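Only one protein chain is missing; all other protein chains are in place.
Entry: chain A
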Amino acid sequence: MVRLKARYLLCEINVSDRNHLLRLTDTSISAAVKTTVARIHGDYGRALCSIGFSVKYLNAHTGTVFLRFPKRCYKLLWSALPFITSIETHGQTIPCFLNCVHVGGTIRTCQKFLIRYNTQQLRRMLPKCKNEEEKQQIRKAILNCSLTQGNKEAYDDELESEEDEEE
């Protein structure tokens, strides 16, 4: 059975200042990855990046991004990701770094992992809450997490509001 196989890297973008996260776009991330791969692996890497690489999903509130690479060269392109030091959007340079959390064969497996990871992040935020109302919100969000109901956007917004309140 002939099948085009790919690897999806689930990465988390860490910035020092959370307000900058909202300005990221998928074109800017794609450009940053391509320039870094060109810097590290030269023309060969840049050529490998031109077919098969794309940014499939970006959540600017939590800084989560799905990158798609073709299976035969994903390790080489992955090894260039630690060298990303900043991303350029709208004329601004945001210093950041990418942290790869999971590698999956399909978007669906990555999504399943992302839901578990986000529930874990919500649980980590629970002891840091300042008042009872926030705790109730987080507990409700944790209970709501599941794949079938399509609630991913719901608790992503919770994440964003909780993270802003906890600053």
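To be clear about the criterion, a contact is a pair of C-beta atoms (placed from the backbone, for glycine too) under 8 Å apart; a residue touches a chain by one contact, two chains touch by 3 or more; residues count from 1.
Throughout what follows, contacts and distances are computed from a predicted model.
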Item to complete: Select, from "UspA domain-containing protein", "Ribonuclease P protein subunit p30", "Nucleolar protein 11 isoform X2" or "Kinesin-like protein", the UniProt-recorded name of the complex's unshown chain.
Response: "Ribonuclease P protein subunit p30"
Worksheet item: Which one touches the absent chain: A:S79, A:Q92, A:T106 or A:Q136?
Response: A:S79
Worksheet item: Where the complex has a chain not shown, which of A:S54, A:Q92, A:T106 or A:Q120 is the residue touching it?
Response: A:Q120
Worksheet item: Per the definition of touch given earlier, which of A:N14, A:T27 or A:S54 contacts the omitted chain?
Response: A:N14
Worksheet item: Where does chain A touch the missing chain, residue by residue?
Response: 14, 16, 39-40, 75, 78-79, 81-83, 85, 95-101, 103, 120, 124, 126-127, 129, 135
